[in-house]
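A protein chain is absent from this complex, but the other protein chains hold their places.
Moving on, here comes chain A:
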Amino acid sequence: MSAAAAAAPAVPRERPRLRAALQHAAFALALLAAWEIGSRLLGSALLLPPPGAVLAAMAELTASGELVVALGQSLLLLVLGLAAALVVGFVFGVLIGRSRIAYWTLSPYFSALFVIPTVALVPLVLVWFGFGMGGRVIIVLLAGLVPVLLSVAAGVRDAPGELVEVARSFGLRGELRLLIQVRLRAAVPLLMSGMRLAVGRAVVGMAVAESYLRLGGIGGLIRNYGSSFQTEYVFAAILPLTLLGIGLSALVGLVERRFQRWQT
């Protein structure tokens, strides 16, 4: 699962910045031009609306406040679900990482949860927990839980022995205090990479929950415009979601790098 990070294409930064920036700009322009020409050739705003129409739709969605409200609802769902995933993931991650009995009794369920696509769980969760905010938060929780849990478990299991020794010799008593003050802190870099994965999966869970219900948030917005075949609005609503996903994982990556520097 750490390889999921490797799937993200890395952008090398060896060449002079200006030249690279120019190349990117030229490529983006070429893509836009190809889009414009393609949509004219197709002649169907339904299949491929021209870039201008998408921009206008985005401006309208922003001006009417529709996009802001939808993004707000989505972010609220995301934050609640991720917070729940963090709490549950920490508790079970510490249990599984520190106790072999807990490991052998509990981890098969979480492995199964990791393999099942979140979409497949959505109908079940909605039947069991209802169609309100609660059910949706549980979907985001299920999507983001396992990466947090696995990284916490791995982190508290492999805590460096010498740190534990030093803490003991400074008079730190009690497994719980040791856990909080030494083991979890030593595991922070690992926890952050788990968080990055969890955020990515949580965004997917959020979109899945919202578009399955066609209710609220950016996912609901997209599905609604999709079912009324207003393609330019579909594009205009997808782009902010993509940016949200990239922005969030970049944010976690930034924090991750800071912690890595702080550790060495």
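Simple rule for what comes next: a residue touches a chain if its C-beta (ideal position, glycine included) is under 8 Å from a C-beta of that chain, and two chains touch if they have at least 3 such contacts; residues count from 1.
As a convention for this text, contacts and distances are computed from a predicted model.
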Statement: The chain missing from this complex carries, among "Aldehyde oxidase", "NitT/TauT family transport system permease protein", "Tripartite-type tricarboxylate transporter, receptor component TctC" or "Fumarate reductase iron-sulfur subunit", the UniProt name "NitT/TauT family transport system permease protein"
Statement: Of the candidates A:39, A:151 or A:231, the residue in contact with the absent chain is A:231
Query: Among the options A:41, A:101 or A:176, which residue touches the chain absent from this view?
result: A:101
Statement: Among the options A:127, A:172 or A:255, the absent chain makes contact with A:127
- request: Could you please point out the chain A residues that touch the chain left off the display?
  value: 3-4, 6-12, 20, 23-24, 27, 31, 46-47, 100-101, 104-106, 108-109, 112, 115-121, 123-124, 126-128, 200, 203-204, 206-208, 211-212, 218-219, 222-223, 225-227, 229, 231, 234-235, 237-238, 241-242, 245-246, 249
